[in-house]
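With one protein chain held back, the other chains of the complex are shown just where they sit.
Each chain gets a letter, A, B and C, in the order it is written, and its residues are counted from 1.
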Amino acid sequence: MITSHFEYHAPRTVPEALKLLGDLGEDAKLLAGGHSLLPMMKLRFAEPAHLIDLGKIGELRGIAEAGNEIHIGAMTTEHEIVNSSLLASKVPLLVEGAALIADPQVRYKGTIGGDISHGDPGNDHPALMMALDASFVLKGPGGSRTVKADGYFLGLYSTLLEPGEILTQIRIPIPAAGSGCAYQKLKRKTGDYATAATAVQMQCKGAKVTQVSIALTNVASTALRARDAEALVMGKSIDDALLNEAARLAMSICEPMPDQRGDEEYKRAMCGEMTRRALKLAYQRANQA
Amino acid sequence: MGNMNELKEREDKLQGMGTSMLRKEDARFIRGQGSYVDDIKMPGMLFGALVRSPYAHARIKKIDKTKALACPGVVAVLTAEDLKPVNLHWMPTVGGDVQAVLADQKVHFQLQEVAMVLASDRYAAADGAALVEVDYEELPVIVDPKKAMLPDAPVLREDIVDKKDLTHGPRTHPNHIFTWEAGNKEAADAAFNSADVVVREEILNPRVHPSPLETCGCVASFSKATGNLTVYVSTQVPHLFRTVLAMLSSIPESKIRVVGGDIGGGFGNKVPIYPGYVVATVASIVTGLPIKWVESRIENISTSSFARDYHGVGELAADKNGVIKGLRFSALADHGAFNSHVSATKFPAGLFSICTGSYAIPNAYCRVDAVFTNKAPGGVAYRCSLRVTEAIYLIERMIDVLAQKLGMDKAEIRRRNFVKKDQFPFTTPFGWTLDSGDYHTALDKVLEAVDYEGLRKEQAAKRADPNCPTLMGIGLSTFTEIVGAGPTKVCDILGIGLFDSCEIRVHPTGGVIARLGTMTQGQGHATTYSQIIATELGLPASDIVVEEGDTDKSPYGAGTWGSRSTPVSGAATAQAARKIKDKAKKIAAHLLEVSEGDLEWEIDRFKVKGNPSQFKTMKELCLVSHTGNLPAGMEQGLNAVSYYDPPNLTYPFGAYLCVVDIDKYTGETKVRRFYALDDCGTRINPMIIEGQIHGGLTEAYAVAMGQQVPFDESGNHLGNSLMDYFIPTAVETPVWETDHTVTPCPHHPIGAKGVAESPHVGGIPCFTNAVVDAFAHLGVTHMDMPHNAYRVWQTCNATGVNKR
Amino acid sequence: MNVTLDKTFPMPGSASVAWKLLQDIESVAGCMPGAKITERLDANNYKGTVSVKFGPASMSFRGEIELKQVDESKRVLRLIGKGTDSTGSSGASMDLTAQIEAVDENSSNLVGHSEVSVNGKAAAFGGRMMSSVSDQVLKQFAANFAARVQTLNAQASPAGSGTGSEGNLQQPGAASVSISATAAVADPSAAPTHLSAFGLLWGVIKDWLKSLMGSKK
Partner (left out) sequence: MATTHKVSFKLNGKDVQTDVESRELLIHTLREKLMHTGPHIGCETSHCGACTVDLDGRSVKSCTVLSVQCDGSDLLTVEGLEQGGVLHAVQQAFHEAHGLQCGFCTPGMLTRAYRLLKENPNPTEQEIRYGIAGNLCRCTGYQNIVKAVQLAAQRLAATPA
């Protein structure tokens, strides 16, 4: 469990990091929290010649309110997210989701940007970002661009992030007051990836759902937006029959990969179950709010 | 009353048996000053990394060391060819087989040891290991033991294909290891033929791994100058380790020193001698340098001894009242690629024949067939005595199956079959003599504590409610353990009897040092042994030092496994102390000028009967024993050694009850309540006993609810890291409620029985019984472990309880 | 860890052109993402490497390819490739039976049946991705192969077709000079698919990572 040799670089600014990334090209990898990359390198499945550590770039950290958005630096840790009173009051879904990631030590190091750039459907942030309609700021040699979370995740581990680009910031529109949300995650034990998980962000008027987004974790090669299920519940008040149908619609778009967590049938069923529970809870919260 | 207080003060000062003395061991551990094998650093020490096979069964066509040897820091690369000259490329196993130290022409399981790279540090060793090029030719693989004995099954062990017998009787197939039987088949069959009711169930104990938090490892250090070999190793059996090394290396045993140091948990994983140890030792002998070899976690789970992998069939025959008349248990045992299974010579299937459990069953027969497969070798006792978990799991499951068949309450059927208090000592049809017990009292105490009737009512109500989102299950386990191997007349390993020893030296000022042949791995020996001595000698436990694990210091013993420390070494300790006490009494009589008969013992002193002012404290006698003022002809000193050969094993028992709530829709099982009553006889340190029970129950929970070492059909590991291999965290682990009764062991000097394994052995069936009970009303009679959400959901799905 | 795949891919070229290309082992290898023939041992045996470097992930298998069977009449070819990765901790093999079915003079089908197996670390940590990955491997292969068929079909002259099986069997040797894996990368039509092949192997590697790690970047 020892990595092969590599060179370590610790740029202090984003331009510095971009220059290194440009100069070193394919031989370089960005190091965020390291809890995916380093173990992979210890098993020698990954042998990059250079690591560019983003950990020393202060401008990549922090959580701030900017107009009707929350801006989060890509290198902000899960620990900081879980303990942010700003997020707790403005974007509780993110706090609820981040608290279910990995374990305390990993949350001290793991970053939201690393989680998203990774493009792993087992990671929790992709679905959370989709449910929150977040955008990502990608900086590259050619400057900066902002892309929507919905559409960012192209396939297993492939995203819109181009080689030479760095994800620097996450922008989340602050949900209207009176929104309800929930992240329901089934896992084997602390520290595990989701067998299936569902993120729901919802608004209601009276008992009727006026806005809802539903996103699914680890049931396909990317996080999925459950649009049919969303369409179904829009404008309706939620009861068990509707929950069953919404769950069925969510299940119908799953293409899970079998593993030690379960076979396709189980994972699909669990996606339905998590969806039903997340919807129910978000609906309750929206109506209590 | 003042006298009473004074007596109590003296008593308390000793912190003897029965007191929850805080552990002596903790002082260094809480400061990070433990000394585990990987902490050892010696001048010139090289680090060894093993090159392992990616294939489960393959011929080695070629090994090319060139690139590895060119790697900076790499000193040498050892293969089977290099070990041949010293004839150590293979080693004999305790199971009567041989095991490849480094793969000789063929690999028999995935990640088998193929070569060892020696380098200046672990970084260079890893670099070198990645550069050793091995060409393999894949061979057909057997993963499923049920396929091992098929007529057309590939022959796995070409090296022993001509061996008709691996010391445990004739082999009937090249992949067959042994067939072992016990009991009376005819009588059992007759009982089945005439029974009112018969039940049969196929019951698997899946392949699991003990996974102590510290993996296995050693530092072997051979001095070319003196010819002395010192091996620091994370082992549960330092003395047996030394004996085996002497046999293998032909170095005189007197020139080998094995040091256990601190052991980061063992749970059976640290009983065997692993190839890595042997290669490191040879490497040190060859280079004259210290060699460190330490497993990674993946290596640990994948290659150092697994446990279980028993594919069982249980059958019970009973009358219509649920009284069991006959038992037939069998198991197909997957021993992996080599029979390096650790068992006493006379018990190739360990103590499997304890499978009548706590019940008076007149006719019984059991049989175990062991076979080779392309999986890692071993089969250790994971927090139990060998094959006892498998045996107790079978009987505790089958009695539930029988109860369901008869529509009888699962507590009631146990009552009807228990060995009764007045039947002890009770000899089972397999010949074990259960020393003592009071099973009815234990069970009733538990049922009352949890309001069993109330729980059953709640369960009935929930079953009647179609909208209830959970299934409630109540599991019982009323087990009898068999620990403390064991009497030399039946128990030996490599011909060495399983007695154990204690040497006690008393110093003039009353300080005591005790040395034992056991090896603590967290059980708190330094504390409990000193408490035994404190009570026996009336000297404060705080002044008693206990040493174990250094074979140069401690007397010979078979080590710590099978809960044998208290039953065997605890007895040796008490007996050595009593020898000293007898001598002290003679000195006291001499000093007080009375006869020994006029003296009586009181806490920490001998006093003259009827004349309490006339006494000699033990502390005084310690000093006098080092003077000339002794009875005529008596030698100085207060020292003694005792070698204890137990007359019988000990039989701790318990009654456990578990309540689970199963989420019908996810299959998740929540343990709402677990109540564990244990009876381990005399309780030496209640705090430590409770800690051992917490730990054993947690390991039982891990095995029952999640642990399994999974393979694909090609023998590839599919879950050999801690991502997949289930070790529960504080979040998943249930809260444990503990209770006890005390039924002293009649044949043990202090009446103790051993406890650390009971919660594991008794806990596992209790969890399964609870999970199955949740589905019992739906006709489910058995579910194989592990009861993870995925597997339990499949039963929810099959029974339709998850329909919305 | 085994997976069996049966696939049919349409080829933009005549059966004879596709069949000719199929028998050119170097070209076939060249169509395999990251694959390369390093040595030809004899008419039916080759040494080669499958090596991919993408992002942090790199795995390179060295091994042998054996041409098991060539059935001119049915246009069926079977080859077996086996290898171990550079760290000696993983093994992989593929038993591929490929057939060319004529559709019309300018199109045909590549019908593939393959049994892929992965051993060791790759199976332990990437095994559960096997089928989808192998599936993508074949897609990439077919895309590259189709691109070549198209190129060759364009060049194909009436004379070019109808070459006897003898000639075809000798061709690989000669072809290994002219066509090679590197040529495949140069092939503009193959290039983009080659890139996405990177994407898929990136996927394999990251997948076992996911199976291993409880945690994240």
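Definition applied: a contact is a pair of C-beta atoms (placed from the backbone, for glycine too) under 8 Å apart; a residue touches a chain by one contact, two chains touch by 3 or more.
If you're wondering where the values come from, they're calculated on a predicted model, not measured in any experiment.
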- Please pick, from B:Lys67, B:Lys147, B:Arg200 or B:Arg297, the residue that touches the omitted chain in the full complex. B:Arg297
- Task: Decide which residue listed in B:Gly48, B:Pro540, B:Pro646 or B:Gly695 touches the omitted chain of the complex.
- Result: B:Gly695
- Those residues of chain B that touch the unshown chain are 22-23, 25-34, 36, 38-39, 41, 72, 121-123, 211-215, 262-265, 267, 294, 296-297, 521-524, 687-688, 690-692, 694-695, 697-699, 721-723, 727, 729-731, 733, 735-736
- Task: Extract the touching residues of chain A with respect to the undisplayed chain.
- Result: 1-8, 10, 34-35, 38-39, 42, 51, 53, 55, 79, 102-106, 108-109, 190-191
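As a working rule, only the chains that are shown with their structure count from here on.
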- Task: Looking only at C-beta pairs in contact, point me to the busier pair out of A-B and B-C.
- Result: B-C
- For chain A and chain C, what's the span in angstrom between their mean Cα positions? 35
- Could you please state the distance in Å, as a whole number, between where the Cα atoms of chain A are centred and where those of chain B are centred? 44
- Note on the structure: dist(centroid_CA(chain B), centroid_CA(chain C)) in Å evaluates to 52
- Quick one: which residues in chain B touch 2 or more of the other chains? 130, 718-719, 723-724
- So which stretches of chain C touch two or more other chains? 87, 89, 121, 125, 128, 211-214
- Listed in rising order, chain B residues that touch chain C in their complex are 51-56, 110, 130, 132-136, 138, 712-714, 716-724
- Of chain A, residues touching chain C in the complex: 26, 29, 32-37, 39-41, 43-48, 101-103, 106, 110-111, 114-115, 117-118, 120, 122-123, 155-158, 191-193, 221, 257-260
- Item | Residue numbers on chain B that touch chain A, as the complex places them | 122-123, 126-127, 130, 296, 298, 665-666, 668, 706, 710, 718-719, 723-724, 726, 728-729, 731-732, 788-790, 793-794, 797, 802, 804
